[in-house]
Structure formats: C-alpha cells, structure tokens
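All protein chains but one are shown at their positions in the complex.
Moving on to subunit A:
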Amino acid sequence: KTVALHIFFDYLSPRAVNVDLQTDATLQVDISDALSERDKVKFTVHTKSTLPNFKQNEFSVVRQHEEFIWLHDSFVENEEYAGYIIPPAPPKPDFDASREKLQKLGEGEGSMTKEEFTKMKQELEAEYLAIFKKTVAMHEVFLCRVAAHPVLRKDLNFHVFLEYNQDLSVRGKNKKEKLEDFFKNVVKSADGVLVAGVKDVDDFFEHEKTFLLEYHNRVKDSSAKSDRMIRSHKSAADDINRIASTLYTLGTQDSTDLCKFFLKVSELFEKTRKIEARVAADEDLKLADLLKYYLRESQAAKDLLYRRGRALVDYENANKALDKARAKNKDVLQAETTQQVCCQKFEKISESAKQELIDFKTRRVAAFRKNLVELAELELKHAKGNLQLLQSCLGVLKGDT
C-alpha cells in the first residue's frame, strides 16, 4: 500500500534535543516540509542567511537521507575537522515495521467490525506519523548543529548541500566501499584499545577518556531499557483500547441497568487510553530520543578522543624517530619536519578538542535539564488529566445507584 504523507513543520522545535544553539540571523536552517513516498523520504531544507556566500537570502532545496550521510561523511573524512566533535548523522528513516502493520491490518480487514478497523487504522496511521515526525526532527537537528558550529558552518560541502537545487547524485556506498569501511572500523577499534591504554599527561583529557568510555556504555544501556519500558506502555494502552471496544459492545447489548454503566466506562477508557498512549509517546520523545541522541553524540566525542589519541601516538613516534635520527645524524631535517607537523597537528586537535568537550558537556547538561523538566511536566499534565477523567466518571457512576 502506498502511503504518502505530506507534513509541515513550522511548529516543531528544531531544538527538541539540543538547546542553546545560537539562533543568529547569519545562518538559519530548518526542514520546512517532508514527503514520505513508498521507499524514500524527501526533506525540504529551508535556509535563511545574510552571508555573502549564498546567491539569495532565502531558499529551499529537496534532499534525501543519503545526501545527509554524504555530508556527514565528508566532515569525518576531512582532516581539518579532526579536532571537532562531528555532529552525529541522523539515523535512516525506518518505516518498515509500521508499513508491515498497516499491510497486516489491510489483510485482516474482513475479520473485524468496521468500527474496530477504522480505529486500528487511525492508530497505525498516528504511529506512522509519529515515526515520520521523529525522523524529520533528527535530520533537522543534524543540520542545525552544523549551522551552529563556528567552523563547520563555513564548510563548502555544507553550502552546496543547502543551496544546490539539483540532485547531488551521491549514490550509496557500493560493496567495495562498505567493505573498506568495515576494515577501517576494525582497525580503528583495535587502535582505540591501544590508544585508550596510553595514559595521558593531560589530566583533563585523561578524565574525559575515562568518563566517556563509561558514560557511553551506560547511555547505551539506558537507551535500550527505556525503549523496552515504553513499548510495554504502548502495549498496555492498546489493551485498554480493546477493552473499551468490548465494553461498548456489552453496553449496547446488555438488558440490565449495566448497559448505561458499561457505556460510561467504555467512554472513560477510550479517553484514558488516549492519554496513556500520549504518555508513552512523550516518554519516547523526551527520554528515549534524548538518550539515543546522546548515545550518538558520546560516540562522536569518543571518536574525537580517538583522533587526538592517534595524533598523540604519531607525535610521540615522531619524537622517537627524531631522537634516533639525531643520534645517527641521518635524515635529521626530514625527521624534524615530520615532528613539527605531528606536533602542530596534535596541538591543534588538543586545543579545539578541549573546547569541544567542554561545549559537549554544556549542551548535554542543558539538553537533559530541558527534557527532564519537560518530561516531568508532561507526566504531571497527563496524570492530572487522567485523574480528572476518572474522578468525574466515578462521580457519575456512584451517583447513579
């Protein structure tokens, strides 16, 4: 079944996960529209800028997920950016599960009543919409992070991404390239272990290393556990939905005074069920998504530390080579040059890395604060809503006797 959803996102805050991003007028990026087709999503990237680099002050282009990945990878592969935390790439839009459910529903249409079918269809469509909104938000956050970064925002590829109104023709990586990536990662993780073992002279970085290694693992665990918790919550809400339907049928059939009773309770459960579903959705947004995002960011921070560690090892090796060269009095100039280059690289990375890691902490604390406060406020709002519904229904039911 083809599902085409067209959505406008002016109201969706791009700073859902990250807070305190400079919203300066020189460069503002957002996703103003999105279209979901059978196997791809088309994002309309909208830019407002006073920078002279662009031909116009305001313009839009259409981009797909692969083009975001291309941009991200180009940052990672750029040596100049080795000292920065590269904003994590947005995850691939995944509607498979939702699409499957919609398809199954279509197949099972004959076996349920019209009301049940319509209800379930609405449920699944709402689910599809929620996933869709999320993927848009995550792509948008990526762009905003880049636009807010003092160095990355000037990147040429980024400007092309924003402005070039044709297809960027970035094909997905072919098998050979994927294999190369795989080996690169293997080497990297082996290296990672090596580098992590080297004690850093700088206390700041030594602390950050220890912290990030543990933090990343803990966030991974919390992210998985929060997902499971929220899934159970959704299942419970679905059960209440079915209970409400059956109570409604009972209410229409019953020959005793219970018929009014059942109908009232059915109505109540319909409403509380919607609230329960909203609770699960809000927990997903404020808690699960927060954790997922910081899982990716903490990985990006780890990658930065790895690059610095690599640079340190290279620097130390270059030092050793220079000493050897001086001792043998052979190729000294070359060794000196190499050592200089390594030293500069290392110092450059260290300097920006320090600031990046401090900024990371600031962003993280602010994001957690914002989301935890909003989570608590939403939980309270929903619990109060539920309570009010329950109490008013109880009042009516008790009064009826």
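Everything below uses one rule, namely that a residue touches a chain if its C-beta (ideal position, glycine included) is under 8 Å from a C-beta of that chain, and two chains touch if they have at least 3 such contacts; residues count from 1.
The rule we apply is simple: contacts and distances are computed from a predicted model.
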**Complete:** Looking only at "Cytochrome c oxidase subunit 6C", "Sorting nexin-2", "Aminotransferase class I/classII large domain-containing protein" or "GPI transamidase component PIG-T", the name UniProt gives the absent chain is "Sorting nexin-2"
**Prompt:** Among the options A:205, A:261 or A:306, which residue touches the chain absent from this view?
**Reply:** A:261
**Fill in**
Answer key for A:250, A:263, A:321 or A:343 versus the chain not shown reads A:250
**Item:** Hidden partner interface residues of subunit A, rising order
**Value:** 207, 211, 214-215, 218-219, 221-222, 225-226, 228-229, 231-233, 235-236, 239-240, 242-243, 246-247, 249-250, 253-258, 261, 265, 268, 272, 361, 364-365, 368-369, 372-373, 375-377, 379-380, 383-384, 386-387, 390-391, 393-394, 397-398, 401
